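With one protein chain withheld, the remaining protein chains of the complex are depicted in position.
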Amino acid sequence: MRKFGIIGVGNVGRTVAYTLVTKGIADSLVLIDKDRKRARAEQVDLQDAQARLSTTTQVSIQDYEDLKDVEVLYISAGDVSISTNGGNRFDEFKLTSAVVKEIAPKIVASGFHGIIIDIMNPCDAVTSYLQKLTGFSKQRVFGTGTFLDTARMQRVVGEKLNINSRSVEGYVLGEHGNTQFVAWSSVRVQGKAIKELPEAKDFDFDALADAAKQGAWEVASGKGFTSDAIATCAVSLGQAVLSDARIVCPVSGYSSLYDTYVGIPAIVGKNGIESTVTLPLDTAEQAKFAHSAQMIHDSVAKLD
Amino acid sequence: MRKFGIIGVGNVGRTVAYTLVTKGIADSLVLIDKDRKRARAEQVDLQDAQARLSTTTQVSIQDYEDLKDVEVLYISAGDVSISTNGGNRFDEFKLTSAVVKEIAPKIVASGFHGIIIDIMNPCDAVTSYLQKLTGFSKQRVFGTGTFLDTARMQRVVGEKLNINSRSVEGYVLGEHGNTQFVAWSSVRVQGKAIKELPEAKDFDFDALADAAKQGAWEVASGKGFTSDAIATCAVSLGQAVLSDARIVCPVSGYSSLYDTYVGIPAIVGKNGIESTVTLPLDTAEQAKFAHSAQMIHDSVAKLD
Amino acid sequence: MRKFGIIGVGNVGRTVAYTLVTKGIADSLVLIDKDRKRARAEQVDLQDAQARLSTTTQVSIQDYEDLKDVEVLYISAGDVSISTNGGNRFDEFKLTSAVVKEIAPKIVASGFHGIIIDIMNPCDAVTSYLQKLTGFSKQRVFGTGTFLDTARMQRVVGEKLNINSRSVEGYVLGEHGNTQFVAWSSVRVQGKAIKELPEAKDFDFDALADAAKQGAWEVASGKGFTSDAIATCAVSLGQAVLSDARIVCPVSGYSSLYDTYVGIPAIVGKNGIESTVTLPLDTAEQAKFAHSAQMIHDSVAKLD
Partner (left out) sequence: MRKFGIIGVGNVGRTVAYTLVTKGIADSLVLIDKDRKRARAEQVDLQDAQARLSTTTQVSIQDYEDLKDVEVLYISAGDVSISTNGGNRFDEFKLTSAVVKEIAPKIVASGFHGIIIDIMNPCDAVTSYLQKLTGFSKQRVFGTGTFLDTARMQRVVGEKLNINSRSVEGYVLGEHGNTQFVAWSSVRVQGKAIKELPEAKDFDFDALADAAKQGAWEVASGKGFTSDAIATCAVSLGQAVLSDARIVCPVSGYSSLYDTYVGIPAIVGKNGIESTVTLPLDTAEQAKFAHSAQMIHDSVAKLD
């Protein structure tokens, strides 16, 4: 039996819940929100939907004790409107770090022994803080991080080359935020490094990276939040955990070198992050990674 | 190739779009919204998601001409906050009838020759008006109507009897609104009319019907709108059209007797409503149906 | 984590496995076959497929100990060619009862504590025998029984009335075999008993029931076996167990009245058969049921 939990049933948490139910992925789903009425609304809406589906999901709400045997727990609290204004996800940190302070002891007290996938922002910093306050192993707690930004890069490159985004390989690394960077040395299409493509000699790679990063704000400002891609990423990671898939992908994982969570390639399986992967980055990319990781580390340190 | 269109990319339209893309149902999808930025935001978010899916959907926006070869067109404009306040979907009629006036000629001009599934509220009245202003056949235009309310009744009855809502048969008929009614004579579980069940002799059927109806407002007031169940219903009807499924279900279809759209059982297939179905209602139910249909008819008449 | 097992990886077991993997239903799957090479072939074929899917399933083979934490175990051994010749599923009983003798102690010894869904033939008799030899509770062991025959009846009636088979309600009961019968008193379409439909006054109901029953042999003789519908039924029941769906449907369940497994309506949930349901059959149908149940009972008694 697959049992999921979601803390924070706003636009993202709700879309994750909808996906888990309507695709028949979850057998059981616990929804928790600071606003009981909102959690109840989502529960009823999901239950109403099930008369029109061929699968069933038991949806319960507001009970931390019910997290005891949850296998994958998403944390999707926050308020995107805070960061949408200024374009900096760190503007949400005050709010989300307070959320962590409130929920971490409750999660621990529940006896929860599964994997946490954090979607809150600023993703890397708040995942660091969440891991610290829960005391869970660094494997068991990770964030969606640049898994989403990588999808955006794949879209932008795919559009540029007129191929499917799934046929674009590569990584966006570092902060799920403004200091992120596309590791262009890792980006490959059609069996070649993108920089070796004849047509790429005229590409403005900085502009492409910027287009990928700005896509987030185009979505957030246009509809008030982002939901589709982040929920799809989060569900995909949850499925990888439950099926011990050992997929290789960028997530927000713990870097011992920088003592912080940051967007790095990892192998995701039943234990959460099974191991991290070292990419052969070029010198400029290594500097960008160091800069990004240090910034996250310092932000968390400042918090304490 | 399956091509869908959605006019109105708010909470419902967006959830329909998300479902069509993430379940791999649509090959092509046209999004149109009065707010271009919102349509664009949804397009980008759906495109970003596709790097994490195994299927592809071409998503285009804001082009009425692109409706020309759309097979199923959803209309999901509106503003639920208007009706949520007062609990009466007719409060939205002023807004949505204005929407119809604006979009109907554009849809016609596009050369669209598919099926329209209307989700706007007040569903029956606005579907009547939409059919009139497009001049399309009454088969080709129908509304989700009480297909959703029936799902809610199934949930409530399923909970009461501790069985799956899919195992509850029956119909909610009339207005997708306050004058709707559960046709209890049609509700069956475990091979028996519900009223013949021993345990049902103590049921307060009016309270059950009310619980189903109020579920909508519990959702809308709790999260600000309803989305999961209505999107699931809408997608299910669209799939029935594309695959010529000829499923029997309640929708908002045209009743010649009352010269209006109203929630009635129908056979849904490639032509939209293939035919309507006459249920053996009891006298009280017939009266409720007449009352509900007349009310809708009068509201539309008043509009002209 | 959802863990399934399949004993007997012939045409049916293989199709169940394929469905569980390609629809992303199973996280883990144990395949066991008397022919190790066949189990290994299926394992490799399913693993090869996964590079082209977006979900992962761990597939292991030939290890009874691995059944320990399996939640749903399908038994699909047998040799349809035996019964296809004569058109009587009881011709397989000698073979399948021997299979039961061999595997029951191994299943018990594994520490398996999940639910068994039996697909072998003659389904009711061999499920009776399997329950007896495992000593598991009668809830935890059940067979697909007339869940499949009911689907066939729904197809035949749907074709006759030109509506979707899913819109046909009703039950085929008794033996998953020659003494089965359509409980026409339970068959309803469009909110009416089928016998009350005006167009039904000319129907030859015996011919319809026969068409449903003969469909099985048309499939088996045409392609050498049946697989699609039975696998779809079996997977659907397994999903109902894992999600505690409490759907109401005909399966091969234990009738204390006749002290045998036989096709009866039941509520299927996390405990397997949560309870059985008594339909208001007419006198002739009751006699048919008694005859069918008695025949199965006697066949199993004879075996001992």
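In order of appearance the chains are A, B and C, and numbering begins at 1 in each one.
Rule of thumb we're sticking to: contacts are C-beta pairs under 8 Å (C-beta built on N, C-alpha and C of every residue); 3 or more make two chains touch, one makes a residue touch a chain.
In this text the structure is predicted, and so the values were computed from the model without any measurement.
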| item | value |
| --- | --- |
| Touch with the omitted chain, as defined above, among A:V189, A:L237, A:V251 or A:I273 | A:V189 |
| Contact partner of the left-out chain, one of A:I103, A:A245, A:I273 or A:V300 | A:A245 |
| Residue of C:N88, C:T232, C:T276 or C:Q294 in touch with the missing chain, whole complex considered | C:T232 |
| Interface residues of chain A (partner: the chain not displayed) | 52-54, 162-164, 166-167, 169, 171, 186, 188-192, 196, 240, 245-249, 265, 267, 277, 279-280 |
| On chain B, residues whose C-beta touches the chain left out of the figure | 1-2, 24-25, 27-28, 54-58, 71, 236, 239-240, 242-245, 247, 270 |
| Hidden partner interface residues of chain C, rising order | 9, 14-15, 18-19, 21-23, 35, 37-42, 44-54, 56, 148, 150-152, 154-155, 158, 164-166, 168, 215, 218-223, 226-229, 231-233, 236 |
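By our rule, only the chains that are shown with their structure count from here on.
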| item | value |
| --- | --- |
| Shared interface numbering between chain C and chain B [over half = same, under half = different] | same |
| Furthest chain, CA centroid comparison against chain A | C |
| Centre-of-Cα separation between chain B and chain A, whole angstrom | 33 |
| Distance between chain centroids, defined by C-alpha means - chain A, chain C (Å) | 41 |
| Gap in Å, rounded to a whole number, between the CA centres of chain C and chain B | 36 |
| Residue list for chain B, restricted to those that touch at least two other chains | 52-54, 164, 166 |
